[in-house]
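Below are the structure tokens for one structure; questions will follow.
Only a single protein chain was left out; the remaining protein chains are all shown in position.
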Amino acid sequence: MVIRVSHLHKSFRVHRREAGWLEAARSLWRRDYRVIEAVKDVSFTIEKGEIVGFLGPNGAGKTTTMKMLAGLLHPTSGEITVGGFVPFEQKPEFKKMMSLVMGQKSQLIWDIPPMETFLVNKAIYDIDDRAFRQTLEELTELLDLAPLLDKPTRSLSLGQRMRCELAAALLHRPQVLFLDEPTIGLDVHTQENVRRFIVDYNREHETTILLTSHYMGDVAALCDRVMIINYGRLIYDGELSVLTEKLAPYKRLEVRFSRVPDMDWGEYGEVAEIEEGTVVLRVAREKAAGTAARLLERFDVRDINIEDPPLEEVITRAFQEERV
Amino acid sequence: MIRKYIALLRMKYIEMLAYRLATFVWMTGAITQPLITMFVWMNIHPEESDSFVFYFMAVIFVERMTSAWDVWELDREIREGTFSNLLLRPLHPIHWAIAENIVYKWLFAVILAPVWLVGAVFWPPLRPHMTAGQAVLFLAAVVLGAALRFLLSYSCGLLAFWVTKVAAVYGVIDVISLFLSGRIAPLEMLPPALREWSEWLPFRYMISFPIEIATGAVDGGELARGFAVAAGWMAVFVAGVQWLWKAGMRKNQAVGG
Partner (left out) sequence: MNMRRYGRVFREFFRACLVEEMEYRSEFFGNFIASFFGVGIALLTVHIFFYQTDRLGGWTYGEVLVLLGVFNTLRGFIDFALRPNMPRLLEHVRRGTLDYILTKPVDSMFYVSFRHLVFWRLIDVALGLGVIGYGLYVERYVPSAADVLMFFVVMTASLLLIYSLWMMLMTTSFWVVRIDDLSFIFDSFFDTARFPGSMYRGAVRFVITYVLPAVLITNTPALALLGKWSMAAVLAALAVAMLFLWASRRFWRFALRFYTGAGG
């Protein structure tokens, strides 16, 4: 067990600011506070080598939890251990065994080449020359960094920068890797590259990875296990496939006609979309095959497609539930 | 630790090269105010023009050597959240700032000292009359002044964990120091009350004190007392930074950055 979290709480006191001259003046000496509970009674464990997807709408408490795991935030109550350390104590040994990559914040130094940041990290993390050379070689190959290393960071594209960002975070071979929105803003092709890298790296080094992302593609490609957090509460923790079955016990039938018959589709399934030449129906899983056969038999169907509901839809449903 | 410093210094040096134009502009930008002040004093006491020239040129030099910009850096880093990047790594963030200061001040010294030298050849008022002992004490006082100003600036920067306008707070302190550190007037020109204040507050030791050593205005018991007061403030600032750091970490871990 690499990560253990039990009964984790985090609440913030925020200053309530009111509009208007008088209120602004008044708030100079009297402030109103409001308590926001960002994380409520969250417990989970993560084993060595797992990749876990951490999902939730904006403001659900994902990043707060991740910051507590990385030691940047102190829990209001509850316990966390990561690799046997208590993160908020910020011991150097703890910092050396983990890494946090934030898609929106860069640890690379803006106006100089990434290689310089790597060299600084080498010294700061006490990486010896041989290990550094080896790791850098491996990462350079996996992430195709060779042409990037000596260009100023500011001149790199977002995707190139993220690749360097990952390398900078992995130079000291952390056993635990926290990825907060690692693919945000990247184009589809680069997203895919980053995903493939994460999977390969995880397999190769048995690194434990916890990942948050807005892109369901990331989650589908990387994680067998997902945790869903909403309003600060952990509402689901388990396999992704189980979640899909539970929340979306239907398949999508996309049927294309030469001309869409004007009729009531109720007896076949629930209409999800209907447009020029195409009808999309939601049909219970076990009835999907039969319904398709009946449709083919009775109508002039040009094409028919049976697929799982898109993950976005499943997750959106999950976010609406109190507990899954 | 030495290896870490070598790596940091190297990186900061390369970073500085990337900003060389801005660095140069920034270095020269601080020159006008002392120059104007110099003209004022030369006008008030024309018979002492030469000593004012030496004094204000020395102000330009010492002011650059002890200047501190860490409050703006810290303020920005804490506000934008990039400070977390430094916190995540197993090295105290203050070392980054110290390394940066060493690199920039080394550069200033390397540029300004030869300029002074050339100036002194052609312009007699710039020639210093220092014994070797004075020179050593002068350098020691400059380093002490740089450390004091750095610590003051860094502790103000740490206030960014609590308040949003630390730059304004530091601005007020800086303006006070304008008078009490000897930038507006040599301290001996100040009204007696202000002058007495200046001896007990830290600002004199950031600029005026090294120059007083160079011109021989202080020696003997007064010199020893000056170093003692400066050392006292040094201890206060070190304790202050440590305390602010601990409290700031608690605050930051409580509210996030």
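Labels for the chains are A and B, by order of writing; each one numbers its residues from 1.
Basically, a residue touches a chain if its C-beta (ideal position, glycine included) is under 8 Å from a C-beta of that chain, and two chains touch if they have at least 3 such contacts.
Since the model is a prediction, treat every value here as computed from it, not as a measurement.
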{"item": "Option from B:Leu139, B:Leu190 or B:Val255 whose C-beta touches the chain left out", "value": "B:Leu190"}
{"item": "Selected residue (touches chain absent from view) among B:Leu21, B:Val110 or B:Ala132", "value": "B:Leu21"}
{"item": "Per the touch definition above, residue among B:Lys165, B:Arg225 or B:Lys246 touching the missing chain", "value": "B:Lys165"}
{"item": "Absent-chain interface as seen on subunit B, which is shown", "value": "21-22, 25, 29, 31-33, 35-36, 39-40, 42-45, 165, 168, 171-172, 175, 178-179, 184-185, 189-191"}
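Heads up, the rule we're going with is that only the chains that are shown with their structure count from here on.
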{"item": "For the subunit A and subunit B complex, residues of the former touching the latter", "value": "12-13, 64, 67, 70-74, 88, 90, 92-93, 95-96, 99-100, 102, 105-107, 109, 111-112, 116-117, 119-125, 152"}
{"item": "Residues on subunit B engaged by subunit A in the complex (per definition of touch)", "value": "3-4, 6-8, 10-11, 14-15, 18-19, 81-82, 84-85, 87-91, 249-250, 252-257"}
